[in-house]
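All protein chains but one are shown in place.
As written, the chains take the letters A, B and C, and residue 1 is the first residue of each chain.
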Amino acid sequence: MVERFWKTAISKVEPNKILVRGYNLMELVGKYSYSDLTYLLWKGELPSPNQSRMMDALLTVCLEHSLNAPSVDATIFVASSGVPLQTAVSAGVAAIGEWHGGAIEQAAKILQDGIAHMKDAQLSSGEVAEEILRERSERKERIPGYGHPTHTNDPRTKKLLEIVKETHIAGPHVELAQKIEALTEKFFHKHLILNVDGSIAAIISDMGFDWRIGKGFFIVSRTPGLIAHAYEQMYQNKPYKAPEWNEIAYTGPPEREVPK
Amino acid sequence: MVERFWKTAISKVEPNKILVRGYNLMELVGKYSYSDLTYLLWKGELPSPNQSRMMDALLTVCLEHSLNAPSVDATIFVASSGVPLQTAVSAGVAAIGEWHGGAIEQAAKILQDGIAHMKDAQLSSGEVAEEILRERSERKERIPGYGHPTHTNDPRTKKLLEIVKETHIAGPHVELAQKIEALTEKFFHKHLILNVDGSIAAIISDMGFDWRIGKGFFIVSRTPGLIAHAYEQMYQNKPYKAPEWNEIAYTGPPEREVPK
Amino acid sequence: MVERFWKTAISKVEPNKILVRGYNLMELVGKYSYSDLTYLLWKGELPSPNQSRMMDALLTVCLEHSLNAPSVDATIFVASSGVPLQTAVSAGVAAIGEWHGGAIEQAAKILQDGIAHMKDAQLSSGEVAEEILRERSERKERIPGYGHPTHTNDPRTKKLLEIVKETHIAGPHVELAQKIEALTEKFFHKHLILNVDGSIAAIISDMGFDWRIGKGFFIVSRTPGLIAHAYEQMYQNKPYKAPEWNEIAYTGPPEREVPK
Partner (left out) sequence: MVERFWKTAISKVEPNKILVRGYNLMELVGKYSYSDLTYLLWKGELPSPNQSRMMDALLTVCLEHSLNAPSVDATIFVASSGVPLQTAVSAGVAAIGEWHGGAIEQAAKILQDGIAHMKDAQLSSGEVAEEILRERSERKERIPGYGHPTHTNDPRTKKLLEIVKETHIAGPHVELAQKIEALTEKFFHKHLILNVDGSIAAIISDMGFDWRIGKGFFIVSRTPGLIAHAYEQMYQNKPYKAPEWNEIAYTGPPEREVPK
């Protein structure tokens, strides 16, 4: 059979009807929340009440981090140049890279590989945590999802861990993430806190999400803020944001003659 | 006083604390939904229960429209080229242009200007609707927010109008939007349905949103779907999506000699 | 006849052959320059030697403007977040908006409309210049392509005007642009220099380009620099560029209680 050029398992449009993962979207609206429907889009099924509550916390806990985030900075420079709102937001989404939200995916991969290995090799979570940290410290690599430049005790982690317990979602990945935190000092000579990226990584792993959709959580949670920042720059600040020429340190070669 | 280069009224970060519009984000998470916090980011205040319910419907009713949308198509082509998830999503957000979600802003501006004019000139909503339609039809311009190429009766409009009534949010802008629909046949020689863009435009106007943030509603509602489509293309389809050379019709000049 | 979904007049690929506007690309490479082929892509014909020289000057004269440009700033913030090179460059291109390179299109439209009107109404270029300036000053609008925040005498304009004369390309649009400059003081109470955007606008108009491709000149000329800045940020600077939390002025409401 020839494969169709245009195909998708996500949704289906017909005149006057839209199906999402098999459900009529109009029967979901008003009954299931935005976070529920995000869950449906990504997992293919509707969440239970506990999963719904957890999902909403995951999508709100890292809602905003002011201009102390390259995605927001990119957004406001683009917004200042005279473009439509969505163009500025698009640049902010593009900036959700490996060092900015990307630790969710990296940490979720480590945790998911770790739990698979724990089961295969019949190890304890403490043993797996030691293996992960030893390997990282020997390769002189940071451990994604741990440590934070601003927060000494990430308030978002605390909140997420509360809710993951209340909702009975905490499972082996959350346990492993906490074991790793407890052992960071032994391998890295200082205590590295489980940060928001690491706690999201652990929870989405216990919820059964593929680590490769990890950045999706960060993108959705930051998008309303990117919109707010673009709007503020476009309509409440002066256009053409850029440092003045004399605020920029030039570190290149001194002026020289063009060859004859 | 010198204005600071970096400034914002949206949020504030301190070590171990994040304020959003004055509220400690950690006291909001688990208590207010994603849609509530989007409302807070854009309006500066938390919603009432009715506003919360309306907001959630606004952000879910146009969740998905399959590949029958340039934003999704842009996303899957970019996703097929070997890039991170957020890059593909970013391209989809960039495609939410004047002909794709943009009618929300255009229609909201018309409705907000119309209601302001109605009050100034002490007109009825029917009179304003006639003025708006007459002007458009004389300039031979389409009326944004009305008509749809696929849906003869946009199911999303029906759902939104139900909820706007239940929540007692319907006000003069919704009334004007419906008056316009009722009169389209008179001016455009066929009945043009109030579509999802037009109904969102009317409702956000009755909720007190500036028309210039209209596209924000569409961006937020489509982002989880753009993520799902990017993921599907990246991990479930073949890389490098493009039509074959022999599927492309060439309409340029025939082969010619390069000048000596 | 049914229109094909995939069609273009620009180029045609067959196995082992690529035609661009009818020419075999391999017969052009090594014989025609990058600027020549850009001309071919946009105009459909190869340039004469004078047009070639002019084109190259147009595409190099605004090559770089350091970090004093939102496009470069957007590029470096995105580059700092851990993304591939092209993602950062893409954000820079997105920032080439109405206030940043966009004056080329705006000014070219004014000049092209002006010359069309001059011919229709049998006016002199001085009369048209007066009309344009009067209309702008009455509407209290700036005149795009004139004035510069950093340069009191834009060196790029001087260079372009030299080359447009040498190549005998200067025509009515360049003349009109200069007439407008000479009259700015009369209408705006200070002399506004013809800036690089305005001079590019005039020259491309005399070369027969549609004003709507004006931003293309700026995009092409800035792209190598965006790549250089992305590379510098990615490989020579520290990752995650953003102001520290305590460098950001917060102008929103003071901390307040979350409602019960």
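We adopt the following convention: a contact is a pair of C-beta atoms (placed from the backbone, for glycine too) under 8 Å apart; a residue touches a chain by one contact, two chains touch by 3 or more.
Here the structure is a predicted model, which means the values were calculated and not measured.
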Residue in contact with the excluded chain [from C:59, C:169, C:192 or C:248]
C:59
Listed residues C:22, C:47 or C:97, member touching the removed chain:
C:97
Which parts of chain C are in contact with the chain that was left out?
5-6, 8-13, 15-18, 20, 25-26, 28-30, 32-35, 37-38, 41-42, 53, 56-57, 59-61, 63-68, 84-87, 89-91, 93-98, 101, 150-156, 158-159, 162-163, 210, 212-213, 215-216, 219-221, 223-225, 227-229, 231-232, 234-236, 243
List every residue of chain A that touches the chain not included in the displayed model.
4, 6-15, 19, 21-24, 27-28, 31, 44, 46, 83-84, 86-87, 90, 94, 243, 245, 247-256, 258-259
Chain not shown, touching residues in chain B:
66-74, 77-78, 80-83, 87, 90-91, 94-100, 102, 150, 239-245, 248, 250
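Just so it is clear, only the chains that are shown with their structure count from here on.
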Which of line, ring, star, complete and other names the graph you get from chains that touch?
complete
Please report how many Å separate the Cα centroid of chain A from that of chain B, as a whole number.
24
Calculate how many whole Å lie between the centre of chain B and the centre of chain C, each centre taken as the average of the chain's C-alpha atoms.
30
Where chain C touches two or more other chains at once, by residue number
83, 87, 90, 94, 243, 245, 248, 250
